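What follows is a single structure, and I will ask about it in a moment.
Removed from the display is one protein chain of the complex; every other protein chain stays in position.
Moving on to chain A:
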Amino acid sequence: MNPPGASGGGKKGGAGVLEVIGLTVRSGEGRALVSDLSFAIEPGARLGLIGESGSGKSLTALAIMGLLPAGMTVSGSIVLDAPGLARTDVIGAAERHLKGLRGRGATVVFQEPLTALDPLMKIGRQLAEPLRRVRGLRGAALRRAVVTALEEVRLPTPGRVAKAYPHEISGGQRQRVAIAMALACEPALLIADEPTTALDVTVQAEVLALLDGLVTARGMALLFISHDLAVVSSVTDHVIVLKDGVAVETGDVLDIVTSPRHPYTRDLVTSARRLDSALDWTHP
């Protein structure tokens, strides 16, 4: 169901929205947290990044956004090439330049919507900010756009949600708002970093379906980060498996969950299969 065009490995050239080559992130003490990671995502394509805690998957997302914590050193290249924006290597770019790139070029939906939203600002005002900045809307047009954006993420009462503070709505609703804010930027690349991990399973199913539909409808490129093999395989076709900052296996998600090659991936898949198979009931 997904368009082809996401590739791991060090594929060079082409018209990728994102091209990461030899990305290495080191801690202040010089320990490698991400080592020589290379991948590319073409416009409208999807790529999954799988790994357990400490595998470097969130650092990769932060590196792409130019948001790595101070003290970390980064090398390699991360080229973002979004329509209407100058082709830029995020590594070494000036903060002033990166600000223009965040939002339209790439944007992130984080795991925990409670910390991603400003607790002291009403939802409507938070959502208006990217709409004003990216689309230049003001006044009544802006207010209409806020409601439309909330409707697009299927929030049942957009008027009420716009007037609410983040703590007044549920976790699933907050994540829908975070998605609405990300989409308001009209990004060429959407990075979803464990977007459903904090959610209940029925809400997770709804949010994944929503994300899937919107990404397809908008033709956005998607980098989907998760520790959950089943979740990743429901969203993307192509995945990279990260362990301790190293890409140990890359390929078609179906190949990886049915016949993993690397010992680490095998261990991961075996564990996930064991729990998953407990839900295979042979009873009538």
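Annotations
Please note the rule applied: a residue touches a chain if its C-beta (ideal position, glycine included) is under 8 Å from a C-beta of that chain, and two chains touch if they have at least 3 such contacts; residues count from 1.
By definition in this document, contacts and distances are computed from a predicted model.
Protein name for the hidden chain, per its UniProt entry and selected from "ABC transporter ATP-binding protein", "Sulfate adenylyltransferase subunit 2", "Branched-chain amino acid transport system permease protein" or "Ion-translocating oxidoreductase complex subunit D": "ABC transporter ATP-binding protein". Of A:I78, A:L229 or A:A247, it is A:L229 that touches the chain left out of the display.
Residue-level contact of chain A with the missing chain is found at 52-53, 171, 200-205, 208, 227-231, 233-234, 253-254, 257-258, 267-269, 271-276, 278-279, 281, 283-284.
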